[in-house]
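Just one protein chain is left out here, and the rest sit where they should.
What follows is chain A.
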Amino acid sequence: MSSLLQMNGITKSYGSKTALNDVSLEIGPGKIVGLLGSNGSGKSTLMKMVTGLLQPTRGTLTVAGLPVGLKSKALVSFMPDRPLTESWMKVRDAITFFQDFYDDFDIVKAREMLQFMKINESDRVSVLSKGMNERLQLTLALSRDAKLYLLDEPIGGVDPVARGKILDAIVEYYNEDSSIIISTHLVRDIERIFDEVVFIREGEIVMHEEVENLRIKYGKSVDDMFKEVYAE
């Protein structure tokens, strides 16, 4: 099966600081992958590079065989760590914005998700709480029929109820032919939905394993393994 995401020897440096160091990663279709690491380990940098927001200093990167660029942007749906909306927008404007620019945006799915997330289309984006805003951003990202979804800390900074709701939405609404990469350091809350996990530390991938293998080989849960890898 051909890989959906292929990274070969990706390095990203900012002057003398190296954010990612010689990262090689391959993700196949139909997987929910956890990109796990502590703060500043390079998770967001890796995701931004896949989406074209950052350029690698070295290495090659392809999405569905395409180099990152105009065509790959149409295949990747990204929920970043900051809103994809503008302050003047109402929820319905945000939906229209996505509908206007992404051919794969599914308006029926979006409305269904908004109902599931209990978000009102007439609400102003600027008055939504952090949790509700995260739900909206997730709705926008998952309502596309993309090949690859990238969710950067989708449950960071929201209460446990919202977390549950967001995780349920991910499982319920993601396109099963595609793959999702979810970055987080809140492993315990989210590990139940992962097929594979990638541990990243100080810009280097230290482990890429199927969750099932992790349990069989090491007899540990993802959370236990995370604590072991990132023990200080």
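In this section, a residue touches a chain if its C-beta (ideal position, glycine included) is under 8 Å from a C-beta of that chain, and two chains touch if they have at least 3 such contacts; residues count from 1.
Everything below uses one rule, namely that contacts and distances are computed from a predicted model.
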| item | value |
| --- | --- |
| Choices "ATP synthase gamma chain", "LLM class flavin-dependent oxidoreductase", "Cytochrome c-type biogenesis protein" or "ABC-2 family transporter protein" - which one is the UniProt name of the chain not shown | "ABC-2 family transporter protein" |
| Residue of A:54, A:132 or A:162 touching the missing chain in the full complex | A:54 |
| Touching residues (missing chain, whole complex) on chain A | 14, 48, 51-55, 69-71, 73-74, 78, 80, 82-86, 88, 93, 97, 100-102 |
